[in-house]
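Everything below concerns the one structure shown next.
After this line comes chain A, so read on.
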Amino acid sequence: MSKEHTEKRIVYSPEGDPIEVNPLQDYFCEDLPEVHKASSIAILENFRNWARSRSLWVLGFGTGCGAIEMRPLMTPKFDAYRYGIQWRPTPRQADVFVVSGYLSVKTLKRVIRTYEQMQGPKYVMALGSCTINGGMYWDSYNTINRLDYYLPVDVYVAGCMPRPEALLAGFDQLKKIIREGRGEGYNKYAEEFAWYKANQKKIIKDWDMPDYNW
Partner candidate 1 sequence: MDPLIKQILFALLTIFIVLNYGLIVQGIVRKIGARVGRRYGIPFYQPYIDIIKNYSKRTRISHGIMYYIAPVFRLTGGIGLLLFIPVIFGNNMFQNFSFSGDLLLILYFQFFGVLGMALGAAESGHPNSAIGVSRGLSQVTAYELPLTLGVLSLAVQYNTLNVSEIVAAQQGGILNWSFFTNPLASIALLLAFLAAMGRSPFDVVLAPQEIPIGPPTEFHSGFLGVLQLNRAIFPIAKLILFMNLLFGGATNWGELIIKTFFIYMWSVFVGVAFPRFRVDQSVRWYLGVPLIIGVAAVVVSKFF
Partner candidate 2 sequence: MQNIGIEQISLAVGFILLLIGIWGMLSQKNILKIIVSFTIFETGLNVILVVIGYIRNKTAPILDTTELQTNTAEKIVDPIPQALVLTSIVIGLGVTALLLVYALKMHKEKKSLLINDYKDTKW
């Protein structure tokens, strides 16, 4: 969209009084994320982690060519449902964000926004060499080289592209991480928010959203 919608503008109230609208401030919550401590009751937290690991709701957002590799997971051949993995169409209800392949700067902006809109605890699984070190786009003018500078990645699945089996293995790894209580990527993101944001803002030049997208 063009810039004019993010700049300040004047509208007039029904009585004709001018009202200044600052889109970024007025439309979006400006607060920054907070760290949410795990429950101090170990058994409760373990139980919760177990439930989290058995119910992984994946955000269906095809970011790169890996998107095509995710579809077979739903088919009878791989049937990821049996592990409690389901696809959700909205970030609000999803737990796992599968970044499925290369990320251009433009896509990264959407990925960050979507990630921030998910509710914690939330996990990021990055697919393919493109997200690890740029892959075949390592010297591209417009594709990021490594995702972990911008988002806290829990699991990398290597390959170009990784096959669905590899994805399943990745999910298995993610479950293990969650069950061990290490799936606190979103807390890390909150803790090192400034660093992440600086990295993000370094490459996303027209930053037209608040620092944290609630």
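A word on the picks: all candidates are chains of the complex that A comes from, given by their letters.
Keep in mind that, in the parts below, contacts are C-beta pairs under 8 Å (C-beta built on N, C-alpha and C of every residue); 3 or more make two chains touch, one makes a residue touch a chain; residues count from 1.
Model, not experiment: these values are computed from the prediction.
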- request: Could you check which of 1 or 2 is in contact with chain A in this complex?
  value: 1
- line: The chain A residues in contact with candidate 1 across the complex are 36, 47-48, 51-52, 54-55, 57, 75-76, 79, 81-82, 84, 86, 88-90, 92-93, 95, 119-121, 214
